[in-house]
Structure formats: C-alpha cells, structure tokens
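Chains shown are a subset, placed as in the full complex.
Order of writing sets the chain letters: A, B, C and D. Residues in each chain are counted from 1.
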Amino acid sequence: MNRIDGRKLDQLRPVKITTGFVDYAEGSVLIECGHTKVLCCASVEQGAPRHVPEGTGWVTAEYSMLPRANRERSRRDISKLKLSPRSAEIQRLIGRSLRAAVDMEALGDYTITIDCDVLQGDGGTRTASVTGGFIALALACRKMVAEGWITENPIRRCVAAVSAGIVGDAPMLDLCYEEDSHAMVDLNCIMDEEGRLIEIQGTGEGRSFTIEEQQELVSLCAGGIRQLIAKQKEILGGCL
Amino acid sequence: MNRIDGRKLDQLRPVKITTGFVDYAEGSVLIECGHTKVLCCASVEQGAPRHVPEGTGWVTAEYSMLPRANRERSRRDISKLKLSPRSAEIQRLIGRSLRAAVDMEALGDYTITIDCDVLQGDGGTRTASVTGGFIALALACRKMVAEGWITENPIRRCVAAVSAGIVGDAPMLDLCYEEDSHAMVDLNCIMDEEGRLIEIQGTGEGRSFTIEEQQELVSLCAGGIRQLIAKQKEILGGCL
Amino acid sequence: MNRIDGRKLDQLRPVKITTGFVDYAEGSVLIECGHTKVLCCASVEQGAPRHVPEGTGWVTAEYSMLPRANRERSRRDISKLKLSPRSAEIQRLIGRSLRAAVDMEALGDYTITIDCDVLQGDGGTRTASVTGGFIALALACRKMVAEGWITENPIRRCVAAVSAGIVGDAPMLDLCYEEDSHAMVDLNCIMDEEGRLIEIQGTGEGRSFTIEEQQELVSLCAGGIRQLIAKQKEILGGCL
Amino acid sequence: MNRIDGRKLDQLRPVKITTGFVDYAEGSVLIECGHTKVLCCASVEQGAPRHVPEGTGWVTAEYSMLPRANRERSRRDISKLKLSPRSAEIQRLIGRSLRAAVDMEALGDYTITIDCDVLQGDGGTRTASVTGGFIALALACRKMVAEGWITENPIRRCVAAVSAGIVGDAPMLDLCYEEDSHAMVDLNCIMDEEGRLIEIQGTGEGRSFTIEEQQELVSLCAGGIRQLIAKQKEILGGCL
C-alpha cells in the first residue's frame, strides 16, 4: 500500500529541530515533523506548586494551537472563555510525560513550564510537542546548571513520542493529518530511551481493534521513537 | 501478595447496578463498584450537532464529581469558572467510548447525553462511568423504540471498562483509591463484547513500564470486562 | 378539593431520610420528600472567612441541580460559565437559615459547607435542602465533638422548612411540581423548633394576595415544620 | 425610642423622584429615599424571550451597584467575572414584582428591561428600585402608547415596596443602612395599590421572630407603601 506522501509504513516524516528559535526562554525549540510545526519554550521560575513536597520541583506544560494553524481558522480560547477540552487533555499528557524525564529532587525549588504552541498542524502535534518539549526542557536544565542555579542536571532519561494508526487495514507510523482523518485506529506512545512505555493512548475511531493490532502499533511506535531519541541525543550532545 | 481489601489480583470489586434510580431521565443507573458510586443518566433530545451528517444522531457525555465525593471537599467548577481539566479529559473519553456502541444512522436525528455524576469516588470513576453509562444509554434507546421515536434499536454492541495497575510489583485488576494512589502504572481499557479494544490509556506514574507489563495489564482488564459485560447483559435482558 | 396525589390540604408528602448516604462527608443525608431527592453533605474545614470575627466559625451552603434532575435536561452551570441565578438565590437562603441553628463561637475556627445537590426535583427542593441540610450539619457537629475538634456541640436549635401555596383558591401544604406550576401564590417558611420564623418568602405568581391569605399559608407551614422537626429529632436522637 | 435620624417608627425617609433624569431611555427616574439614590431606566425592545407565549410581552430587571455607591469601594462584577449573588437575587425580585403590574397580552411582542443602578446606597436599595422602577416602567408604557407602538396601556396596577425591621426590640419602617446593620429582623414587602401582597421576604438576622412580629412588620410596610403609591400616582398623573 502506498502512503499519501510516498513514505513506507514504518517511516517517520522528516524531522527538523531548530534550537534557540526564540531568545528569551531558558530553552526553546522549533520542531517540524513534516508540515507540523510546534514552538516549544521552557521557562524556569522559582518556587513550586503547593502540592509538591518541600524542596522538590515541578514540570508542567501548556499546549495551544494558533488560530490559523489548521486548514480552517478556529476561534481563540479566550474569545470562548474556555480552554479547549482537547488542549486541556493534551497539555496534561505532555506534562505527565516530561515529568517522567526529571528527578524532581535534583530540580529543587523550581518550576519549569513547557509552552507548546502549534504554529502549523498537520497531524501528530501532541507527540511533536513531547519530543520537542523534551529538548526545550533539557536545554533549560543545562542552562540552570551553567548559571549555577542548581548543581546537578535533573534530567534522567530522554523521552519522545510518536503516533501510529490503522488506515484502511494497514498499520502505519506517524500519521499526517490526511491519514489521521481516515484512520480506523489511532495510537500514541511515549517512551524513554530504553524503549519502556511512559504513556500509551489508543482509540478506535471507526472500529474496535484486537489486542494483536494494538501490539503491532506499539511496535511501530517503538521503532519511530528510537530514531527520535537518537535525534534528541545528537542535538543535545554528550552533556545531556 | 494481599490486597488492601483481601481481593485476589484478578478480582473485580463487587458491582451493584440500580436501574431507574431517578425517574425523569430516559435511562438512568446508579452504578456502585466497591465504594465508588456514579449516577448515570441518559437524556434524549431531538436534533444533532452541526458537525454530524444530516439524518444521523450523536452520543455525548458529561462527567462531574460532586464536591464531597472524595476524602476532601473540592470546589465546584462554577466557582472557578473553569471545567476541571480532568473532567474535560474524562468526559471526552466516555463520549468516544459510548459512541462506539451505537449505529448513528439508526439513531437518527437525536442526541443522547450521558451525564455521569460521581456521588462517591473511590477509584475507577471513569471506567464505572463507561460501564454504567452504557446501561443508561441502552435503556434510553429501548425507550426510544418503545415510544416509537425510532424504529430500530441503534445499540450494536455492549461496551464496558475497567482499570488495572501495578502496585509494588504486582499487576492487579480494578484498583480502589488507596491502591491507585500507590500505583506505579495505571491502565484503563474499554472493550466491546468480543474482547476488542475501543480505547486504551496507560500511564507510568512512578516509573516507565515494559511492553510485556502493558500486555499483562490489558489481559487483566479483558478478564474483568468480560464479567462486567455479562452483568450488563443480565440487567438488560434479551432485548438489548 | 382533591389534590393531585390524594393528599389532604395540610398533609406533607412522605419524607424519607437516609443518613450516611455517602461515606466521606462529616455529615451526609439523602432526603426524599415525595419524588424530590436531595443529597446534603456537610464538610468541615479549618479556618473561617475573613469577614467573621476571629475565633468564631461559619456555615455556608451551595445548591445545585444535576442536569437531569428535572423533566427536561438543563445545561450545567459551567457550560454557561454562570452560576444559575436561581441557585445563587437559593444557596444564600439555605446558608442564612442554617447559620440560625448554630452558635458560631462554640463552632470556633471552622467552616462547615453544606452541599445540597438535587438528584431529582419535584418541587420543594429548597425547603428539602434546608430540612436535610440541618441534619447533615448536626451530624457533622456531633462528629466534631466526638473527634475532639471542639468541646461543645454548637447546634442551638432545630431548623426545618416547607412550602405552602394557593392552587385554584385552595391553600395547601408542601406543593409538588405539578401543583407548584399552577400555584397562584407560593410561600416558603423556615422555622425553628419553637415555631418562630427564621425566614419567610412569599410570591404572588399569578395574582397578589391578602395579608390574611399570607397568614393562612404561614399557619400551614408551621404545622408541617412541626412534623419535620419531630422527624429530625427522631433521627438525631437525644444527643442533638 | 429615638431613631438615628429622628424619624418616628412608622415614618418613611424623604422621597424625591426626578423623572427624565436621562434622555434616551423610554422611561427614566432618579429615585432618592433618604441618602439612597437609584437610577431606574426602562428600555423597550421588540420581541420577547422564547419562554413567553407568542404575542405576549415580558418585563425583566437588572440591578447593580456602582463601585463606590457604598462606604467602601467594591470591585465591579466584571473584574470578578461573576454577577454578584446578591444582585442576582435582587434583580429577580424586581423583575417578578414589576411583572405583576403589567398585562403581558396588552404589552404585545415587546420586552421592557428596567435597569436599576444604585448611585448611592444607604439601605433599602432593592425596595427603592421597585418603587422607582415602576415609575420608569409606567413612563415607558405611556410612551409606547403615545408613539402608537401599542394601542392600550398595559399597566394594570401601581406597585411599590418598602422595608421594615426590628432594631433592638422596636419594629420600625424603612431602615437606613445604619439601622439595617443593627437589625435583628429585616422584612421587605412589595404591594399593589389595593394593599395586597405581591412579594414578601423576611429574614431573622440576629434572632428568629414570631408570627406576630412578622405581622406587625407587614402592617408597617403597608402604611409606607400606601404613601409611596400616592406619590407614584401624583407623579404619573391621571393618565396612568
């Protein structure tokens, strides 16, 4: 079966990562996965939310689409006075995933907020946000050490994410919007560098799916994430 | 390993389902899974949202916790002017899951809203909402046929849900709050009566988890869901 | 004149009170007056609002209808980003009424919030909330003493409420929804155990009413409240 | 007993009514009761809300305090994103009361909104709003007839309101803020020109009160309202 853009079933879209896309954030990355473009900025602020044990830090995320990131313009959340429920769900996922990368005691009394703003959306914006958000987070942590705010880099492992889905009857990796809108099943995996799962979310959009199909999609994701983490390491260099 | 409440690792909590708990909803159920109590009401309204093809129907869900459903009182959403992000995420999940049970063309130009209000929360409220919500939905559909609003029952399959998790190193089924708050890994499955997945969501809360562990949790869920669907069928009788 | 449900003009609907309907609240009651069902939960929290003199406590109430408590589904407040004005009015009334039962100095530096959530509404939900809310409040106070949080029970008097109205030309006690929707005059009384008024609210819905009619409605209410307070005392036992 | 401002127990504060205080409203009145000043504007708009039978009209009210109407500045509702619950309660009362003055069929397919904005509050703002709002409403109706929008004046009766209360042990009429803040019991009556009740609201603020006390307060109000309605008729002239 041929994919819309000629990719093989287990092939990622081209990934382009531009660090330092904006100047002021402690860490910033523009990640492009095919036509999807997400600006990820990590901001370090002193103090941590109340629910966190004293002396340990926190990592959280916010996710938003620019109004014209998509084929049709959508109204801004503020004009509806309501955070988009989809954004609410996604930013909770990004936050949970990135916290899995960090030792909160080593982070100390700081909060790092990862803002993921989708400049252009062509499918896979939540997984691109995790993959890019991790780099912004790592850059911010490196800066915290360099500036002497903390003594030890709190990053413990690389974290990346990708989707897979069943279109027609073919399982395939890293769906673009066109594929995603025809997918029967859609599954996102977030994994660490040892290929262990941090989060898995799968949905039968048009039909239910077998446990075997689920497994096959996880395997596809595992392959993609291995490549994405290699890319992360290449960008971040030895001094992760 | 002994569970807090003496259950076996693959044992569900006692499930009690009271249909017709309130009088006015087209379908209503109070579902109790252990100490968790959720009131599920299905309301039928004419018309369907704009994004739905003409002549087909829609199923949607809303989820909310009463302020004192939990060990500590929480403020109402309205006093914060903000739908709880957790509720937003959960009600999207319930809606997607229950739509998988229904033939929208047979439903015709109607919207069914499943309100899931948690009277008491002791873990597993989202999965109880799916399992109970399905019964409320099926009762409402039966009433629609009985009243002559539609000619054919649009329910196509039973849908139920349960969680499993890893506590300590033991995978176990249907976590109560106490277990859930110590779980390393937490996974929810929603399946149909043929044991196929409709939705899967797994999260490493304290650590990442292997693909094998994920599989084992899915198997535990599959066993629990089989029992829950048997219960649903018993309650709904032959005339599903 | 015959009433819809065969009651006498001065007869209450059957009242059923289930204490401990939920486990976690310091006091909880499911009160049923005919088909009206209200879950009343009392939550104790340390500290009191700023407008209260130092060292004294506070009692407040919140009131809400579940979306399908009524014959037609209503949208949740949060989806309109607006507390229903009717709920705002009612919860102020409940709070004022229950404060009249409590010695705030004996309560000390605590706030008790009475959440009244209407599971099913068939008229008289605000008065049922006061009558049931009082029991939840008393149970919570008893627990505070039992747990040693305070030394003296701050409850000073029983408080209960009921409505009366003029339907056709007949004054009658404790209107159900059907009667209420045809009532010319509708009046709510909240009284203490000595038959003294704490609050009175009367409205001419279809016509104005004479001072004599108003008196007659108050007398009807006084009779009903006497029975409700007897019921409260029976449930709470000697150790009020 | 001497009152703060030397009035007799059954004496109203001086009332000053300035019609046409603003130019554009179909009816407008600045009503001053002692130091209380409320601007009441009646606005006529075509069409009626959906819940109203076709061809009949509607009267509604909005009530608000300017931020510095009181001894201390209060924040505007909009900066809290929340209609003050007190305002919500009061504007419902004003609306119900003024609807009692109008024949909705004669009003036809129009909505009249009475905006009551408190420029200065010294107690009794809600009753001043009803008394002044009635005049604004009557002026607007007169204009509707004069302009030929409707053929028959839909006003059926005069409506006015006043408060009474028990301060110390003395029942007294028309409390100013200073009296109100020390009152044990506070009661508002809204009556028509035949001395019949349209609405009654009484609250024991510091203690409960007997049915006899309640009666005495109603009598005081009845006396005050008779004078207020005489004033209304004087201003509106024969052509009510």
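Going forward, a residue touches a chain if its C-beta (ideal position, glycine included) is under 8 Å from a C-beta of that chain, and two chains touch if they have at least 3 such contacts.
Everything numeric in this text was worked out from a predicted model, so none of it was measured.
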How many copies of this one chain make up the entire complex, given that 4 are placed?
6
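Keep in mind that, in the parts below, only the chains that are shown with their structure count from here on.
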With subunit C excluded from consideration and all other chains held fixed, what connected components does the contact network retain?
A, B | D
Chains shared as neighbours by subunit B and subunit C?
none
Hey, which chain ends up farthest from subunit D, C-alpha centres compared?
A
Taking each chain's centre as the mean of its CA atoms, how far is subunit A from subunit B in angstrom?
28
Centroid distance [mean C-alpha coordinates] between subunit D and subunit A, Å
59
Centroid distance [mean C-alpha coordinates] between subunit C and subunit A, Å:
50
Per-residue multi-chain contacts in subunit C, two or more chains
81-83
By the document's touch definition, which label belongs to this structure's chain graph: line, ring, star, complete, or other?
line
A full list of chain pairs that touch reads A-B, B-C, C-D
Looking at the complex, which residues from subunit B come into contact with subunit C?
21-25, 28, 35, 37, 39, 41, 43, 45, 62, 64, 66-71, 73, 76-79, 81-83, 113, 115, 117, 119-120
Residues of subunit A that touch subunit B when the two form their complex:
81-83, 85-86, 88-89, 91-92, 96, 100, 187, 191-192, 194-204, 208-211, 214-215, 218, 222
